[in-house]
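Below: the structure, in structure tokens.
Missing here is one protein chain; the remaining ones are kept as they sit in the complex.
Our next item is subunit A:
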Amino acid sequence: MQGQLLIEIVMRNRLTALVVDGNTTCWVLEQELLHSYGVQTLGVDNSKDAVDLIASDAKFNLIIIEKILPVLNGLEVTRQIREIGVRCKMLEVTACSGESERQAFLATGVGAFIEKPLDPEHLVHILRELDG
């Protein structure tokens, strides 16, 4: 079965993204969606690998992070990544959350907070912003 992506865009720059999600299905889908928009991606399935990667100076235009993760939770990882000094756009994507959690994440400086699934509408908006 083949079809057209529901939203198509032309990117000027080659963007890079890191996907952090403990759930393999989500991780695979998010990366494939990003690939389809020409974004080069790297995926990790736990907090420790995510923080180690960032601390080793790997650079990304976008970091997509799930709330519940092995090792440390998403909120703590987001804080640590910001403390390392990373200022790129971060997007929190999670299955469900309350208003207080949303506020806690936004307070860490994460750029955006959306409920799963990561859909093209939200993603395209962010990619356009990053592409300039």
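Going forward, a contact is a pair of C-beta atoms (placed from the backbone, for glycine too) under 8 Å apart; a residue touches a chain by one contact, two chains touch by 3 or more; residues count from 1.
One rule holds in what follows: contacts and distances are computed from a predicted model.
Q: What is the protein name, per UniProt, of the chain that does not appear here: "DNA-directed RNA polymerase subunit", "Glucose-induced degradation protein 4 homolog", "Histidine-containing phosphotransfer protein" or "Ataxin-7-like protein 3"?
A: "Histidine-containing phosphotransfer protein"
Q: Of the listed residues A:Thr25, A:Ser56 or A:Ser100, which contacts the missing chain in the full complex?
A: Of the candidates A:Thr25, A:Ser56 or A:Ser100, A:Thr25 is in touch with the missing chain.
Q: Spell out, residue by residue, where the missing chain touches subunit A.
A: 1-6, 21-26, 28-30, 32-33, 36, 66-68, 94-96, 115-120
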